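Missing here: one protein chain of the complex. Every other protein chain is in place.
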Amino acid sequence: MKTLIAQAAEPSLWSPEWLPLLPKRLVENLLEHFNAPGWLVSIGGIAAGAATVLAVFMTAFALLSLIERKTLARAQNRIGPNRAGPFGILQPVADGIKMLTKEDIVPAKAEKLLHLLAPILIVIPAIMALGVLPYGREWTPVPLELGLLFFFALGALTEVSVFIAGWASGSKFPMLGAMRAISQMVSYELPLVLSAIAVIMVSGTLSLPEIVAHQGGYHLGFLPAWHILTPWGLVGGLVFFIASIGEANRCPFDLPEGESEIVAGHMTEYSGFKYALFFMGEYLGLFAISGLGVTLFLGGWQAPFPGLGFVPSWIWFFAKLAAVIFLFLWIRATFPRLRMDQLMRFGWLALIPMSLLTIPAAGIWTLLHRAGHGLIAWVVTIALLVVPFVIMTVLFNRGLARSNRTYRFAES
Amino acid sequence: MTALLILSPLIMLAALGAVWKARPVHAGLLLALTLSLAGMLYIALGAEFLGLVQFMVYVGAVAVLIVFALLITRPRDEIEEIARRPKSVGPGLLCTLPLLATLLYTVDRTLPEAPPGTADLPVRRIGELLFTTHAPAVLAVAILLTAVMLGAALFAREPSKKP
Amino acid sequence: MNPLAVLLTLSSVLFALGLFAVLTRRNTILVLVGIELMLNAANLNFIGFWRYGPPDPQLTGPMFVLFGIAIAAAEAAVGLAIILMVFRHTRSTDLNASNSLHG
Partner (left out) sequence: MKPPTQNGPKPKSAKPGKWVVPGLGLLQGLAVTGKNMLQSFYKKERMTTVPYPEQRAPISPNYRNIPFLCYDDDPEAGLRCTACKICEKSCPPECIYIVMDRDENGKALKRPKVFDIDASVCMGCGLCAEVCPFDSIYMDGQFELATDDRFEGLQLHLHDLAKSAEYHLQLRPKEASEVLARRKADAEKKAAKAAAKAKADAEKKAKAEAEQTAKTEDPPKEEGGSE
């Protein structure tokens, strides 16, 4: 046992940078100590790494369900849940118990097996997506060479599981809700992928840790080289962020399961823990997609200022993640829900052209930088992005001026 | 190799289900399952890029599209399907079995001792190849896809009701 | 057990199942399912020969699979659009019902 403690006393094991990897290395040390076979050690390590990621994001999910309600409350000048535990800390526990004790109703006409399978199929891709993101300089649970493509492949899986959830409930309304949700997710995945392509083109790789490494360094001493701070990155980041709201079915685009819409969309016939699984899937999907946004545009675990080497890198990732998710909540507290046709028109006529615009802008940006003319690159890309926006505003205003509203009065 | 032996029977079963299942939506979902298992097989064989593209394009788009079409047309003919099955199975088998026999025969006869082959698929290499040697093909496919998108949108659009 | 043999039998079985589906299914959309199966069997062949064949710097196998996937997606989209048009016209997706040329 003593050698284990000596091993565990390695300075680097307890250093804050390696803290998230502590369980994984402890399990590996333990297995090696009991000289387990090689493959068992690696499996144990992977399991421990996965367990840490899961533990981190389960607590984050519990906290987010509380923080969301408190932030929405604060925006509406009220306090938000503060009954369960001090400041409402135990509210997620209360919700969890409520969900567990609720009776699990399966409608008669439902396909029993698929009805059970759907919530599982929604949570699995969300959790798998969390495994790919680079959280810290040393902490990337699964450093995939095709991390980004893996991410969008999982996005495709959620659509099939949403369909199964809607169709397996048997009745018409969940099916309609599912069709709406799928058409929204499909049409919002396009700008998501297109704006990510701009990032791939600039950083030249599909692997997420390398994209974050590419965003290291500081221009002019203090300006971090994040993609969001470049003109094409700003537009791409905004499009990515708005598309991720659509992809996660969050507030302005939460038509499928909005309260005033078709009951709860594809989740109508679920109750009890299956319903909680849907929520877990939605929140983990929210974490995953905003984590990807942080990695692609906000420079993952890169520190904002040069002098902050002592702070462990994963702190920056989670700080940025918290900021992005606060923005989600803020937007949820502010904007009304879009109608289905407005939602689709906005997706196709506004987001996709803007994301298509970022790709040539990013191309020109890299070429000019490679040719050494940094300043010209800024000017050209800004011009390339701002001019179409101005043109669109002019057309928008002229259209607005010309549009005479036609009123149809009810026949008396 | 072991992954191959696990996945192949699964794919065969899922494909059989997709073909034989009376209820159309079940067949569609089983098709999605076959496609995702095939994607996993590609990844097991070392072609991750193709496996993930298969997931994204086939499972994400084509399978969902097929199942959507099934939803819209909502066929309820699984009863006649079973009723008329004996009549259509005979000729169907009559055509496919000889084809299967010849395929398996050719597989068995022409198979040299397979060298280990390369197990990795460098994505950067694919990118270079796509835009150098196969550049015209990529442009052609791009034009084709846009044409298909517009065509499909025009086809499926409701005839606009004159106000 | 030669892995290439396993792959090729798998793809040929898939192809046969696809053809069987195309021949016996009455619902046009499920005929499309059969076509997708056949295309997938072809892709599988390419990957099998690329993986267990001689090393190929030109990566012709994967290239073919990429274009195959793109074409299959396009084909599925157009096929379904046509099916929807026919369905709107004849209110049924039964393959045998749409055998009249007029109207």
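Lettered A, B and C in written order, each chain numbered from 1.
Just so we're on the same page, contacts are C-beta pairs under 8 Å (C-beta built on N, C-alpha and C of every residue); 3 or more make two chains touch, one makes a residue touch a chain.
Quick caveat, the model's predicted, so the values are computed rather than measured.
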**Fill in**
Here the chain that is not shown touches A
**Message:** Please identify which residue in A:L19, A:A50, A:A75 or A:L116 touches the non-displayed chain.
**Reply:** A:A75
**Item:** chain A, residues in touch with the chain not shown (by the definition above)
**Value:** 71, 74-79, 82, 330-331, 333-335, 392-393, 396-397, 400-401, 403-411
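Note that in this section only the chains that are shown with their structure count from here on.
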**Request:** Could you classify the connectivity of these chains, where an edge means two chains touch, as line, ring, star, complete or other?
**Result:** line
**Message:** What pair of chains is linked by the largest number of C-beta pairs in contact?
**Reply:** B-C
**Item:** Centroid spacing, where centroids are CA-atom means, of chain B and chain C in whole angstrom
**Value:** 5
**Prompt:** Could you state the distance in Å from the CA-based centre of chain A to that of chain C?
**Reply:** 34
**Item:** For the chain A and chain B complex, residues of the former touching the latter
**Value:** 114, 145-146, 149-150, 152-153, 155-157, 159-160, 163-164, 167, 175, 179, 182, 186, 189, 206
**Item:** List of chain B residues in touch with chain C within their complex
**Value:** 1, 4-5, 8, 11-12, 15-16, 18-19, 24, 27-28, 31, 34-35, 38, 41-42, 45-47, 49-50, 53-54, 57-58, 61-62, 65-66, 68-70, 72-73, 75, 77, 80-81, 84-85, 88-89, 91-93, 95-97, 99-100, 103-104, 107-108, 111, 113-119, 121, 125-126, 129-130, 133-134, 137, 141, 144-145, 148-149, 151-152, 155-156
**Fill in**
Contacts from chain B onto chain A in the complex sit at residues 25, 29, 32, 36, 39, 48-49, 52-53, 55-56, 59-61, 63-64, 67-68, 71, 123
